[in-house]
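What follows is part of the complex, with its chains left where they were.
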Amino acid sequence: MSTHTDRLHDRKFVRTFFTTPTAVEGEDDSAKMLRRAAQLRGMEAPDVWVPDNEDATAPSMRDEGVENMIDVISEHGADFPGEIHPRVVWHRESPTTRYQGFQQILELADPDNGAVEHLDGFVIPEVGDIDDWKKADEFVTIVENEYGLPEGSLAMSVIVESGEAELALADLREEMGNPSNNLERLFLLVDGEVDYTKDMRAITPTGELPPWPELRHNTSRGASAAGLIAIDGPYDDIRDVDGYHERMTENQAKGMLGIWSLTPGQVVEANKSPLPPETGSWHLEVDDREVELEEEDGRYVYDGDEIDLEEASDDRYRLRVGSDERELDGDELTQELLDRTSYIPSLNDIVDSMEEFEAAKEAGKGAIAMERSATLAIDGIEVDISNDRMWDEATYQAAQTPITLFQDVYENRPDQHEKLAEIYGEDLVERALVVG
Amino acid sequence: MSTHTDRLHDRKFVRTFFTTPTAVEGEDDSAKMLRRAAQLRGMEAPDVWVPDNEDATAPSMRDEGVENMIDVISEHGADFPGEIHPRVVWHRESPTTRYQGFQQILELADPDNGAVEHLDGFVIPEVGDIDDWKKADEFVTIVENEYGLPEGSLAMSVIVESGEAELALADLREEMGNPSNNLERLFLLVDGEVDYTKDMRAITPTGELPPWPELRHNTSRGASAAGLIAIDGPYDDIRDVDGYHERMTENQAKGMLGIWSLTPGQVVEANKSPLPPETGSWHLEVDDREVELEEEDGRYVYDGDEIDLEEASDDRYRLRVGSDERELDGDELTQELLDRTSYIPSLNDIVDSMEEFEAAKEAGKGAIAMERSATLAIDGIEVDISNDRMWDEATYQAAQTPITLFQDVYENRPDQHEKLAEIYGEDLVERALVVG
């Protein structure tokens, strides 16, 4: 079924958007960082690489930046495993800046310079309302026409970093069908929270960025409605790997599966984050926190201090959670622990469940119960828990997202095949490629 | 005052949206569930009953499902205490499915089949942008015209389960006035979080649904702006009654007063949830949780471990909350406890306050202070607290929502009169019917 929201680009998913300064002053070779980034491979290489001729590069170095990009991309572009989308300058409130952006695109896309055959598109920052997006689109159309490239062959991604641009997200679906533009070239919608914070004039006591949950929702929804891909902005506390993962987990629950990366280390984390884990795990809710249980001989053991369990008498148990203590019979205890546990399935678990549902569907069933059971051990007492979840067509399709992403990664990133096999094993990789 | 956002339908409020498969394979009577649901009464019967010929019924059983609905609704429809709105198939991206949906509506509404006189409308799932809603509306118009029914007599409700449909919520108010459609027939806006999660391509570690607070806000706002009624999607952990109630409380604070129910048990909970409680209760905030205080001889007693209170010396008290211990004089203690307590008023309390304000307004006052006081007892020490809240016209009107809902339920659900009298007493029911 072909639909109007089919994504028009090769990648259906983008996990990583990695920016690199195009010219750094004071180095022997001002293109050194660019050259190094162009040679990243495997998990360190992003899905989308963004030589950044805007904020990451000093204004005085941007002309040199264009030359550097042409140099490095024409030399290394053919072998780069991800897509390449340079960021040029742009500003909704400055025709000067917009004209500079146009000139940078003209130069980068000139076939005589040898880079354009490796370029997948351009990233336009600081866009305003939809008419401003059209101005950038029109420049790219003119450039395509000038150099005899097919209309729409160069993608366009935008940084959403103003209230106006956030509002434009609601107009995309309608405007993209309009014959007087080529907005079908749109690819990524990227949030830029630093400039957005400035544009919204927000203040936090510590100077940290506000979380902007509504912006991220609206970007993700705009992407969904228009067949585009939503990407979150930079996470600038580079040391804080846990925080980066928490942010990605939050984003994924909003349908925003990609994120900006500032270093190859962040690229590795962000490439892996939306892929299902290699092993499943049981978690126990204690005091609003989730504690992962350790597996020992097939049992899942809680050995913290915040829960105590002891047998009071025959089939009576005393359970203390924090300062709340209760006496329960065996069934009540099982129920209480079931309510407090959750299971995070592995890739293998997800593939199993999908295969099982596919077989049931083949056999004419619309819905089946998926069971998940385990033995918990708390203070030496073992409790068997088991939960059922009904799967119907809708559950099946919603569960499919991480698998479709896995397949998209596999198809587009041969340089990561080895690493995927190492993480999951060859057999599982093959099963994951055919399910769904 | 007649306004453009007056709701056009009989019900001003809908608490419950209960779906039933239309045909289940492997049973002697494939319409068994349908037949049982049609005979629900009282708190087990929903405000809106939805024989579900889409996701709840296997595709191969849907033709039989149409026949079953005709059978059961023509036999039991006249006596069913709620409204009846079958769900037919539809998809924004499939003309085949849309044509099937049209055929199902044609058949169900055929006066020769005897069901249409008991049908209040249809539920259309998987709608896209507003033009897609109009396609469904047009089919219903054609059906009404074909069978000589007045235009707009069959209601239309939609399931919002895509980013496009969420965006369409902002267009409703404007489009509903357009003479080239009959969108005035719109009734319920129902969130469908499972398919929405798929459409948004969201991922959570456990596979649970994301909370989607923005979707629920936008649905509720769309309903408010267009005079429609907002309903939350299914809560599929049927065992988890507490979780279902928490979800409903959250929804109510968003103006979304109705919810999907999957079982008669859930219908009972959801029918009761937005009605005020029969008795008021005092709650004490301890460690970010609310603990309900028990009434004993007119005092409200806290007997947990997390708060200690003792007299230090004359009018000096030592109060420990968690690991935070302080010495306070009597006034400070009263203030501290006042800050930590809240009161959840009963239906009787709300009716009292409204009557009091109405009398004050009659006497020419624009605002009055409503006092609420209680004696708390902690570790044997009694503390009297009392708080004032200013009521003006706006407070009065905002407080009126649960009463208006109560009145709407009473007017439209005679089968629940007995239960309401049992819960609240005849006298209070009568006072609640005339206040406001």
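Order of writing sets the labels: A and B. Residues in every chain begin at 1.
We adopt the following convention: a residue touches a chain if its C-beta (ideal position, glycine included) is under 8 Å from a C-beta of that chain, and two chains touch if they have at least 3 such contacts.
What you are looking at is a predicted structure, and each value in this text was computed from that prediction instead of being measured.
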Given 2 chains in view, how many copies does the entire assembly contain? 3
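Everything that follows uses one rule, which is that only the chains that are shown with their structure count from here on.
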What is the distance in Å between the mean C-alpha positions of chain A and chain B? 34
State the interface residues of chain A toward chain B in the complex, per the touch definition above. 1, 3-5, 13, 170, 173-174, 213-214, 217-218, 220-225, 249, 252-255, 257, 274, 323, 339, 342-345, 364-366, 389-390, 392-395, 397-402, 405
For the complex, which residues does chain B have touching chain A? 25, 55, 57-60, 93-94, 129, 162-164, 166-167, 170, 194-195, 197-208, 210-211, 213-214, 236, 240, 304-306
